[in-house]
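Excluded from the complex is one protein chain; the other protein chains are retained at their positions.
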């Protein structure tokens, strides 16, 4: 098999950070090549170089043996290289079809846009990846997961010889992931070379033919993922053995912290695609980690938003009790003051000010506690920030550095740390480990365990079933904005959750064991 | 423009048609170029005050905010409203000519104030003569203030405005008689007090010896005075303005209080306009095609008296 | 692959409300129109507002702002702003007058040169913002001053009157036609020019690939770049179009007023922006339409007209217009997707 892509001695520096160093990377035709590594290892950087997004780098690239040097993404696309970017890069105001064909619109004979043909072809593409989206819908109305599917369809539509997928599944649930794998296998069989980046270890063994591990911008090892256990892969990535991914909770739970009774939200101005709570009841005890499972659009995010008081306006019925007292969430400030913290799903859009410092981002929720009379005591905030960074094992240079220069997982920790500094009783977490590497995940899980042991309650929405089963004491399954089942993780597995989430049992065997 | 029109006496044929005598009720539309200029605001005020004494009149006002296009629309709206007489103080001559003609051709008598439109499609023009005013100011400076000669700085109005050009042109003529009077510098103060002040700051700096400041209007003269006062040089030089509005913030008061040596009236003609309207509509008479009101020199000797005359109620 | 027909998202439900909101500025226009009829003064039983003559006046009065606003819509759609349009209008008005009257140029060469000046001026601003990366607010704020300065210098500081005829120092009579009325003396040519510009823009935005690129640049510039959209070229083109339309408006201005003055068009940029925003285009870029802008411009025109017909005091007019702008913008907030 000829080498489709050969990258040699690739180097890339960002200020003091060596994102890639002397990296040699080879991709064959018809190969699915997984690229693994911790957050900030340099995976995205390497692939951005290949896809023409980054144009200044050291080293050389050859496609089919021909040396190339791209001057931009269009260049790379012309050479048959397409990339699904980690951050969803879509235009909210344009329709699904317009987004898919952006930059290479189909034309009629008089050079006008052939909208009908674009819509037809978009529908075919979406169907191929198993998504029944209306191609005329504006992308801004779609859920994160749906947007991710659109970017996948868009990349596939390029008919590329090399397809780079940078965390394509981070917002997808298992059924969509399965469908994507079908597509990947199909592409592989037709000779496309695929680079697959993911932090979901269970996916690697399923789909990849080969895996390469990057650490601190350098290649550490390359292997056949089917021949190694997950633990071994993880060790290669992190550089040390990681004992147990999941700290089994002691289930030493205390009093009831949160009680939600038949919560319903009737939005004043309903938005298409939103699934507001339509009768949800659940409880969280102090010291308990309760998971929220569900398919794409089951209403997990919306439930957490409603509890945090940031759902769009409407009529809310049912009751929310915190430590037995009814509360009416009206907004983050008020809810935070009552001891409920929230870590949103999309850290870049709703979590961080990317160009502000790590310090500023960490302390913003707890400012009143440093100094008095509205004057900040700099030493105090610095101490608090350093303490939190240590506790979360944040990997950073200086507190003054822009948060945007941290790797995704470390950015996530900053959002996390910010909430911990408010000393909450209850944490609402929405996909807290999306895009976070295994090592950091393990730390976050360990931290959750610690917090729970100290009496904190956690409500954790996640699309990763292993995470829910591994971390939570109990999992509540949502479907169509209602709670449909509740499991104790001590005596149920991922299959039970999935079956409940889908509302029937057919899928049980298919996704049963991972 | 100040192109001299043939002074053609008689009333236009359209004018008489609208006369309904003392029993009529008349709506008069006043189209003002820009009330942000104190002079023009005073014109409106004068018209308002004069119209109070004519019970048959109901005067409406429109402000074009210094935009020719807006003023065209204002006049058109008056035509739509079928007003009985139009008073217009045009922002600029040429752009307003055709719409004024349109009104005139529809049989609406038109009194043009301050700035003439082109052609003769209007009933009467009442205005001052900016060239003449500039000339008077020049003469006054050359003969009264600097008979032995001296240095003059000129603070001009907004570049591009007709009165600015005319007040400059007349002034140059006016000082010709005394070759020892030198204009050593000129700056554009855009008619504004603060602009006059900041321009004067620099002029003072650059010119150690200034004897007279000739300003194209009173506000800039006042600004210049303030600038000189700030560096303690206000006694070294004299200031003259133009407009002499009889309002508390106007030039007459400034002369009375000794900040300006002199100013020259630029009559608003509000009173005269209403008198002319009365003649046309109520008395069914005719008016002069062109009525140019002379300027008056205001100095310390007559300032208080004239202020009182112009503001009979106090 | 499994068949997933059941997951097709239905769009029907959003239809009625969404359609209403989509054409909200049109409805706003209708509402204002009805209000105008109600509040219109009457003379001899006739409603003054709806007289053909008055309606023609209303549209003629907004035609310049309207033409500018169409270009401004493009700029705002890519997330920029153009403060220079009023000054470019003045420059173009001066240019047409000087070329035809003082330089005795013919109709066509004058118009072409003036349009080219606007185009190049806009394109240069586009270069400064797209290639150097200066925010368009600043580029065009500077551009405003530069265009105004150029207009003053070119005209010698004075308005240049346009007289028509074949002699020297006279503009060709063909130019005067642009200011006339047609269709039985009812429809002013400027209105027709505005209509043509607006319709062309609407069609253009609907069928061209360029328009997709334009929305993409305004909606998510990075995504546009990664998709191979020529972002820099799009930006330069959009500013060039805006400059071109501003100078077209300047020509219309000059012919309507028989003069080109360097002070023409002062403050027009704010009126144009107001029309665009009232028309539902987001200042953040990526969302909006030319149809809305046209409705917005007409709405402002009707408002001006009805206030004037009722002889509302000019100071009170300022207050009312301010409040109407805020109210119209507040209405925009009611649309379902923010």
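A, B and C are the chain letters, set down in written order, and residue numbers restart from 1 in every chain.
The rule we apply is simple: a contact is a pair of C-beta atoms (placed from the backbone, for glycine too) under 8 Å apart; a residue touches a chain by one contact, two chains touch by 3 or more.
The structure presented is a predicted model; accordingly, all values stated were derived computationally and were not measured.
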Touching the absent chain when the full complex is considered, from C:28, C:95 or C:143: C:143
Residue, one of A:9, A:349 or A:490, that touches the chain absent here: A:349
Touching the absent chain when the full complex is considered, from A:110, A:315 or A:375: A:375
Interface with the unshown chain - residue positions in chain B: 35-36, 38, 41-42, 44-45, 159, 185, 187-188, 193-194, 197-199, 201-203, 205-206, 208, 219, 222-223, 226, 230-232, 247-250, 253, 257
Where the unshown chain meets chain C, residue by residue: 83, 128, 132-135, 137-139, 141-146, 148-150, 152-153, 157, 270, 273-274, 277, 282-284, 314-319, 321-323, 325-326, 329-330, 332-333, 338
Chain not shown, touching residues in chain A: 308, 310, 331-333, 336-337, 342, 344, 349-357, 359-360, 363-365, 367-368, 370-371, 374-376, 398-400, 402, 418, 422
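Heads up, the rule we're going with is that only the chains that are shown with their structure count from here on.
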Rounded Å distance between chain A and chain B, as computed from the means of their C-alpha atoms: 72
Centroid spacing, where centroids are CA-atom means, of chain B and chain C in whole angstrom: 35
Per-residue multi-chain contacts in chain B, two or more chains: none
Multi-chain contact residues (two or more partners), chain A: none
